[in-house]
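Excluded from the complex is one protein chain; the other protein chains are retained at their positions.
Right after this comes subunit A.
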Amino acid sequence: MAKTHISTSINGEPVEFLADPGSSLLDVLRNTLGLTGTKEGCGTGDCGACSVTVDGRLVCSCLVLAVEAEGHEIGTIEGMAQGETLHPLQRKFLEMAALQCGICTPGVLISARALLEKNPNPTETEVRFGLAGNLCRCTGYDKIVRAVLETAAEMRETV
């Protein structure tokens, strides 16, 4: 089937690509555009490793058709740091060892950022439910939750 031309914006930069009508946004990010920071853990929207934002809204990119990106602003892990300056969540995840193998980490960070944008002062329970769509098999979530809570506290102080 003929490919569709898509104009979109990824991490603030204009991007054009050709997509099969059946391709997911995740496929295009990883295999067409080389943005492999977004991971595929399941392809069915159950693990959250492919989390990205579309116009600021958190989605599983494996459940979004690539052609749906037309005219929208996509946010991926590659756009989270500003140059050499890590996002506070990224920095805190490193300081507090909130990752082990790291495969879920990009998705967790994108989810955590979306959570803190909506709720800058979450309780532990709110963090746990906010990240319930992101499977992590290594950490038992303990250090992830602590890092998100710490980041939120730090970001509130610096605003």
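Assume contacts are C-beta pairs under 8 Å (C-beta built on N, C-alpha and C of every residue); 3 or more make two chains touch, one makes a residue touch a chain; residues count from 1.
The rule is short, and it goes like this: contacts and distances are computed from a predicted model.
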{"item": "Omitted chain (choose from \"Carbohydrate ABC transporter permease\", \"Cytochrome P450\", \"Xanthine dehydrogenase family protein molybdopterin-binding subunit\" or \"Ferritin-like domain-containing protein\") - UniProt protein name", "value": "\"Xanthine dehydrogenase family protein molybdopterin-binding subunit\""}
{"item": "Contact partner of the left-out chain, one of A:Thr8, A:Ser24, A:Thr53 or A:Thr76", "value": "A:Thr76"}
{"item": "Residue in contact with the excluded chain [from A:Leu25, A:Cys104 or A:Ala152]", "value": "A:Cys104"}
{"item": "Residue numbers in subunit A that touch the chain omitted from display", "value": "30, 34-44, 46-47, 49, 76-78, 80-81, 86, 90, 93-97, 99-106, 109, 124-125, 127-129, 131-146"}
